[in-house]
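After the structure tokens below, expect a handful of questions from me.
A single protein chain has been omitted from the complex, and every remaining protein chain is retained in its original position.
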Amino acid sequence: MAKRIDVADLNIYYDKTLAVQDVSLSIEPRSVTALIGPSGCGKSTFLRSLNRMHELIPRARVEGKVMVDGQDLYAPDVDPVTVRSHIGMVFQRPNPFPTMSIYDNVAAGIKLNAKRMPKSELDDIVERSLRQANLWDEVADRLHKPGSGLSGGQQQRLCIARAIAVQPDILLMDEPCSALDPISTQKIEDLIGELKADYTIVIVTHNMQQAARVSDVTGFFNLRGVGQPGHLVEIGDTATIFSAPSNKATEDYISGRFG
Amino acid sequence: MPVSERTSRSRVRAGDRVFAGLSTGAGALILAVLAGVATFLLVEAWPAVVAPSADIPGGQGITVYIWPLLFGTVLSAVLALLIAAPLAVAIALFITHYAPRRLAQGLGYLIDLLAAVPSIVYGLWGLAVLAPATVEASTWLYQNLGWIPLFAGPPSSTGRTMLVAALVLAVMVLPIITAVVREAFLQTPRLHEEAALALGATHWEMIRMTVLPFGRSAIIGASMLGLGRALGETMAVAMVLSVSGGVSINLISRSNPSTIAANIALDFPESTGIAVNTLIASGLVLFAVTLAVNMLARVVINRRRDFSGAN
Partner (left out) sequence: MNPSTRTDLEAALSDRPLTQGSLPRRAPWITLAAAIVIGLVLTSFGVATGLAALVTAVLYGVTIFAWSLAVEGPRKAKDRVVAAAVTSAFLLALAPLISVVVTVISNGVNRLDAEFFTYSMHGIVGEGGGVYHAITGTLLITAVATVISVPIGLLCAIYLVEYATGRLGRAITFFVDVMTGIPSIVAGLFAYALFALFFGPGVRMGVMGAVALSVLMIPIVVRSAEEMLRLVPNELREAAYALGVPKWRTILKVVLPTAMAGIATGVTLAIARVIGETAPLLVTVGITTGVNMNPFDDRMATLPVFAYRQFSSPGIPPEPAIDRAWTAALVLIAVVMLLNLAARLFSRLFAPRSRA
């Protein structure tokens, strides 16, 4: 069930260092939001604060609000482990569990979150997740082989299948194509377009063409200077951001790469 | 000056050749030493192998002499491993995944200190502190679980039992296993840990999904290293264990089989003639067993290294 995200006055720290300053934005359900910006501007850090992965780093912390359909993820009685089971994440490098089969990789999240489930039902979910990830046809005959035997692009789609098997509300993607070749990248981009129908997707990317191709909304993060925290410069309709950004910095960044 | 250039170059070549030869020789020497250990032990053990049974201490031949010792060696080492291996895995987990990261290195060093204590000190400690401390527990085991052959008793009043020997050995091999397992756990790819956490796994579920499977062969290999060490440990067992000979799995009585290593340490200084050869023969058996265990352990650990390298 896709849900909307409202972030208000979010400050993200590593120990005492402010890494991302004062971000406020809203993300509509069933849309793709791309976050772009130079390296070190905090876009990945911001993404990881949306499913409370950021706080896994010792002494890292977050101030402000992240509301998912009106519920604050950082409210005191919210359990971060449950949050993560509701918000899926796909990482830069494909990371299927090397000791598990393809089937077990997809089923991993279900097995954690649901107690017992008839085998047939689990089979159905695994098949449906793999189909949704456009991977079923390629792996149907080797479900019980290790996932590490797949190609990089297939592994990444396996990771997407693993993330969506638990029917998350939101899907976060942290540069999901940066380790992939152009053909695998295209497949993932097509897949993002399809998944939009069911999920709210937030994707961090270095590749501006990719942001232009897959996203509805684009947010630009930047640093004010070396040693300064990152911040959200502007966010808006992707077409507008790429054709007529309202901020000079955004325009420089985009034209610098395109020109 | 072509002549002098040639001589200087050939001197360079000669220097390189000498140095390469020296270092290759040193490498080959390692293999030679290992072969030498086997050879010299065999040469000195041979008189005992061919001697008539009656000349061997005990008067019943070398097999009857060595077999109970081998039994005691394996029993004490396996027991020690059963105690130490699970603890070592738990400690390695604590250091790598539970302790505050700033403390982790220092805590690891504390465990390493256990390995630095000389075995003679463990012997003294086992005899003076651990053995008396177990008497009460042994008595309880005898009274309540005496129907299990392991606790058939009667309990030793000094505590110098197989159980205590195994406990001391466990303490001694614990740091060795922990060190290897800790290293493997640290190498678990952060990427896999994050994948598990992002799926909504608790800390322990993450460890079960990623850290433990990743470290499995290291755990096996490290346990076998520990087993090898326990099999060959000498002084602590020699001092702690009260020995009567024979074969028994009774862990809490004062009549126990000795171990090969302890028996050598106890008898060698006072032995002469064929008795020395017999002891060396038992040492050869110990060498063969530990060599096999260590080689297997290294194969297992190295295979894991290949795996993680490919990732």
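For this structure, a couple of remarks:
Note that the chains take the letters A and B in the order they are written out, and that residue 1 is the start of every chain.
Throughout what follows, a residue touches a chain if its C-beta (ideal position, glycine included) is under 8 Å from a C-beta of that chain, and two chains touch if they have at least 3 such contacts.
These figures come from a predicted structure and were not determined experimentally.
Among B:L107, B:A179 or B:I249, the one in contact with the hidden chain is B:L107. Although one chain is not drawn, the whole complex shows that of B:G15, B:G59 or B:P149 it is B:G15 that touches it. Of the listed residues B:I62, B:A131, B:V164 or B:L225, the one in contact with the hidden chain in the full complex is B:L225. By the touch rule set out above, chain A reaches the unshown chain at residues 1, 68, 71, 73, 75, 77-79, 81-83, 86, 110, 112-114, 117, 121, 124-125, 128, 132, 166-169, 197-198. Touching the omitted chain from chain B are residues 12, 15-16, 18-20, 22-31, 33-34, 36-37, 40-41, 43-44, 87, 90-91, 93-95, 98-99, 107, 109-114, 116-125, 127-130, 133, 136, 171, 174, 178, 202-205, 207, 225, 228-229, 231-235, 238-239, 261, 264-265, 268-269, 272-273, 276, 279-280, 283, 286-287, 290-291, 293-295, 297-298, 302.
Methods note: only the chains that are shown with their structure count from here on.
Centre-to-centre, using mean CA coordinates, chain A is 48 Å away from chain B.
Those residues of chain B that touch chain A in the complex are listed here as 100-101, 189, 191-192, 194-202, 205, 209-210, 213-214, 216, 311. Within the complex formed with chain B, the residues of chain A that make contact are 51, 53, 56, 58, 81-86, 88-89, 91, 93, 95-100, 108-109, 112-113, 148, 159, 162-163, 166.
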